[in-house]
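Apart from one protein chain that is not included, each protein chain of the complex appears where it belongs.
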Amino acid sequence: MSVVTISTDFGIADYAAGLLNGVVWNIAPSAEIVVLSHDIPRHDVMSGAHLLERSLPFFPRDTVHVYVIDPGVGTQRRAIAARLGDQFFVGPDNGLITLAAQKCAANREPVEIVHLSKPDYWLKDVSDIFHGRDIFTPVGAHLANGVSLNDLGPVISDPVWLDIPSPISQPGIITGQVMQVDHFGNLSTNILTDQILPNESIQITLGNRTIKALSRTFGDGKPGSLLALIDSSGRLSICVVNGSAANFLHLQAGAEVRVTWGDSFGPEKAHNAQ
Amino acid sequence: MSVVTISTDFGIADYAAGLLNGVVWNIAPSAEIVVLSHDIPRHDVMSGAHLLERSLPFFPRDTVHVYVIDPGVGTQRRAIAARLGDQFFVGPDNGLITLAAQKCAANREPVEIVHLSKPDYWLKDVSDIFHGRDIFTPVGAHLANGVSLNDLGPVISDPVWLDIPSPISQPGIITGQVMQVDHFGNLSTNILTDQILPNESIQITLGNRTIKALSRTFGDGKPGSLLALIDSSGRLSICVVNGSAANFLHLQAGAEVRVTWGDSFGPEKAHNAQ
Partner (left out) sequence: MSVVTISTDFGIADYAAGLLNGVVWNIAPSAEIVVLSHDIPRHDVMSGAHLLERSLPFFPRDTVHVYVIDPGVGTQRRAIAARLGDQFFVGPDNGLITLAAQKCAANREPVEIVHLSKPDYWLKDVSDIFHGRDIFTPVGAHLANGVSLNDLGPVISDPVWLDIPSPISQPGIITGQVMQVDHFGNLSTNILTDQILPNESIQITLGNRTIKALSRTFGDGKPGSLLALIDSSGRLSICVVNGSAANFLHLQAGAEVRVTWGDSFGPEKAHNAQ
């Protein structure tokens, strides 16, 4: 068995999405295929990068992840494939692999990127406006069949990387930012679990609000209450129970988030506001 | 071959849904997976219970149905798995199995429920906010692999049941209620085919409207006309052809529906209004 995942910004209503399954099965009849999302916001490479990084740990070895978030289709942007740990990526060279590659590097897992230059692994007729169908998906199917990454084109060392801000640590305070707003309005930050845990007392400030404790789960708060918790991918996340933190706080991606603890609280001890 | 179905209230735009396929395939590489719905209204356990009951008859023996409609995640609510006839359910203990278990009992098919208490069958790290990924889906994959229900935890006899109203039968009249409004605005009731058929003359009253016959299909009415028919799951359902009965009648779940026939019509005979 081999697994191919497909993620696009086509929107759920577009016919083109399902057709990619046909392209895979024509080349790799035994592949299992799953759509991770057809609803990445249009041209939103950062959202695609998050999806890739969050999905990888839960898929089997040798899974091939095809991404069609490709505002530059038909221009000079390159098409690439990449080894990311024990799995593969195929898509445009526009930064989609940034977060996943950073995590692989941190875990000392291999990252290798090739420029797709061998039309033998593409469909015969390549449309200038649909490389997802004509290049990325067929290449993904060939990888699923066991074709070697290095057969697809030459290794490159200069892929496009997204500019990912790191949180800044100082004694008693860490300053990060909102990286992504999901469709429930939860605010996902660039502050990771191991940067703030374990700590007995902690408070989180963003916008003009301070949250005086880390919650364990949504069940800790009443509907409508503002919570900070560690989300299911290990990031500090700000949520409103059964509501939208983005709407409640009028914040979006890029907003500053500060975590303070210990003596930085001043004379009073913090208490859980919930 | 084994089949795993996945149903959630994540919404169609959420990345978390597709990732559950990876969790299944990591454990059960040969499983076929289908998403029944990611668009159950948020936290709507009753809608999930209807989906489960309506789906079961159409899936093969030993299919595993994973449900992630889980407002109580991370609280004291139990995680369960259940045998429902010749198939399986995995999800939170919040009443999702109520309608399917009632139907199994009526058909003298087995119902057995266990409390998931063996972390050997879960992912290693369990997030407090995503038991769907870390407990329900891996347990479902192990069931698909042939693990026995009784290996997953102890049998329980006190699961949470939803309060499902039964229609009340009196001579010449049956009084039920709208159970669910689907996304077309059709009103599905708790009155079943065999409670009203066959009858030569019948009329259905709800809100301030009376429908003077049962239609056989949508083709029996003009666009915009109000119909009562037996829906594809065997329930009395009220529809507007190419429209929304819920909007037309200003009714929602809980509204009373009365079916009368024979002498209860009074002196006049009912006629089809279409």
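Each chain carries a letter (A and B) given by its place in the written order, and its residues are counted from 1.
Simple rule for what comes next: contacts are C-beta pairs under 8 Å (C-beta built on N, C-alpha and C of every residue); 3 or more make two chains touch, one makes a residue touch a chain.
Computed from a predicted model, the values in this text were never measured in an experiment.
Of the candidate positions B:17, B:36 or B:100, contact with the hidden chain is made by B:36. Summary of contacts with the chain left out: across A:18, A:110, A:154 or A:223, the touching residue is A:18.
Considering the whole complex, the residue from A:88, A:130 or A:261 that touches the absent chain is A:130. For chain A, the residues touching the chain absent from view are 11-16, 18-19, 21-23, 25-26, 29-30, 33, 42-43, 71-75, 127-130, 133-134.
Residues of chain B in contact with the chain left out of this view: 1, 3, 5, 7, 12, 32, 34-37, 39, 50-51, 54-55, 58-60, 63, 182-184, 216-220, 229-232, 242.
Everything that follows uses one rule, which is that only the chains that are shown with their structure count from here on.
With each centre defined as the average position of its C-alpha atoms, the distance from chain A to chain B rounds to 33 Å.
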